[in-house]
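Note sheet for the following structure.
The excerpt is restricted to a subset of chains, each kept in its original location.
Chain IDs A and B follow the sequence of writing; residue 1 opens each chain.
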Amino acid sequence: MAETITAEDPLTGEEIELPADVEVGEIVDSPATGAELEVVSLDPVTLEEAPELEEDWGE
Amino acid sequence: MTAGETYTAAVVGGSGFTGGELLRLLYQHPNFDVVQATSRSKERKTVGHVHPNLREMDLRFTSPEDLHSVDVLFAATPHGVSMQQIDEFRDAADTVVDLSADFRLNSEEQYDEWYDGHDCPEYLKKSEYALPEINRENLPGADLIASGGCNATATILGLKPLFDAGHLSGDEQIVVDVKVGSSEGGAGGGDASSHPERSGIVRPYAPTGHRHEAEIEQFLGVSVSFTVHAVDMVRGASATCHVFPDAPVSKGDLWKAYRGSYADEPFMRTVAGGGGVYRYPEPKAVAGTNYGEVGFELDPGNRRVVVFSAIDNMMKGSAGQAVHAANVALGVEETAGLEFTGLHPVGAP
């Protein structure tokens, strides 16, 4: 199994495990919330909630 | 039967959902003659190839690059297309009726706030909102008409009588809980709109922050708490507005308000607690039609008034509203081409 590192879930404050080779811009999902999180910086790995794809519902 | 001249019409985006509705309405409209329907992806195909209900129509899609010169051009394209092509549209036609959000709001600032800005803000002051129930007096002679948003239309129609009658002032908390069908999304659509995933749902698709709030605010002067759910139907938008007037209102007051606003409106029905199976507004009762149903109930436990409003999103909420407005703009019989009264019984249209 690949190596992992940890980062803080910006929504719940809990620790999340990530593959050691994550890159900036990568989208991961929070195990607690399922929300998509974007890796915004490395060393330490910082996560932010990823902007959701706006679905256009024919407005 | 219906008075007036005949106008030539073009439908840009004729292969889409609301474009198809425009074609259906104009095809049987006594005052219109459809001479062009555009589609990039279905060029040269017959209209009936895409819209099976229009197999009898003798017309093929042509490219939107090559617009014919017509009296009225209806644009049923996605948000952003009309604002970029408005000059070509106006060159091709005396009157432009746009079904997108591109000319609904009055100011560039609103587009900056709710959308991603606007390419042609100079037209925003010139365009007229299509909904005759709130803007009839400004439509005659209008040459740029912006058909309303479907959810905004349902909400505005439901709440307007309470503002007209002074039961609401705009300072109140208003919760609007909307339920819509799958045709709101248009003919495109990803994973979430496939039949297996989209069937049988009550799915919060715009929990907060829906852009139609901007239109509602513009016309009612109130900022609403707006949430939209997708439910298992194809046609229909149903808005339930929960409002709390400052002063007590009675059922009699409510009836007076709704009849005051809509008694003379040819397409508005007030349905509020009579007998039978259909006691309140229901989208399936107006599916395929230009009718809007509104109704209400009083909460005995608190000062709440619940307002129900139901329309067909593609008709009163879009193509029907557009044709209605064009009728008024051109001075032909207001209800021309919009006489279909709907079906009963009907399943999940």
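Here is the rule we go by: a contact is a pair of C-beta atoms (placed from the backbone, for glycine too) under 8 Å apart; a residue touches a chain by one contact, two chains touch by 3 or more.
Here the structure is a predicted model, which means the values were calculated and not measured.
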What are the per-chain copy numbers for the complete complex, stated as a formula using the labels displayed?
-> A x2, B x4
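Everything below uses one rule, namely that only the chains that are shown with their structure count from here on.
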With chain centres defined as C-alpha means, what is the inter-centre distance between chain A and chain B in Å?
-> 39
